[in-house]
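Only one protein chain is missing; all other protein chains are in place.
== chain A ==
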Amino acid sequence: MAIEQNYFILFELPQQYQVDTALLSERYRALQKTLHPDRYAHKSEREQLQAVQASAHLNEALATLKSPLRRAAYLLSLKGVDTDVSHQTVSDGAFLMQQMMLREQLDDARHADDPFEALEELLEQLQGSEAELQQSLESQLQSDDPAVLSDALDNLRKLQFFDKLRHEIERVEDELDDL
């Protein structure tokens, strides 16, 4: 059995940044059933192996489309953009200055009179910036113009910094909860 390679086609979803996650989960469960190992228990070893591989592909497809960041990177890769960021550095001064400031604010929030309120404010600020970036990313990802896609990749990278910051904020919240 062959499994569809393109994640969007696999789940019969439009190839775009916005994804109906309820529908995604529903289609995932339906596909998962067809690949369940029990159904292949009496089949040949080759078919069992193929089912396992297809199942792994299906899980990878779900994880990719579920995460907005991974979904955006996947869309860019479908359009031929190299999204490997492992060896890239960002040098957009104004943006990095903002990131630095937000992290300093996070440090300060720890020692604020009401740390939870300070963290909440920081989170709101972060969500505002994220929403803006996501909005432009969404429209940029509809384009096939390399210049626009390169801007999309920039926005994706920026969103990765905000994602990290969100994790940091949540970590501090957990630490404070444990006190």
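Methods note: contacts are C-beta pairs under 8 Å (C-beta built on N, C-alpha and C of every residue); 3 or more make two chains touch, one makes a residue touch a chain; residues count from 1.
Just so we're on the same page, contacts and distances are computed from a predicted model.
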Discussion item. Please identify the absent chain by the protein name in its UniProt record; candidates are "Iron-sulfur cluster assembly scaffold protein IscU", "NADH-quinone oxidoreductase subunit H", "Cytochrome bo(3) ubiquinol oxidase subunit 4" or "Putative phosphonates utilization ATP-binding protein PhnK".
Written reply: "Iron-sulfur cluster assembly scaffold protein IscU"
Practice prompt. From the listed residues A:I3, A:V19, A:V81 or A:L96, report the one that touches the chain absent from this view.
Written response: A:L96
Worksheet item: So which bits of chain A touch the chain we can't see?
Response: 85-91, 93, 95-97, 99-100, 103, 157-158, 160-161, 163-165, 168
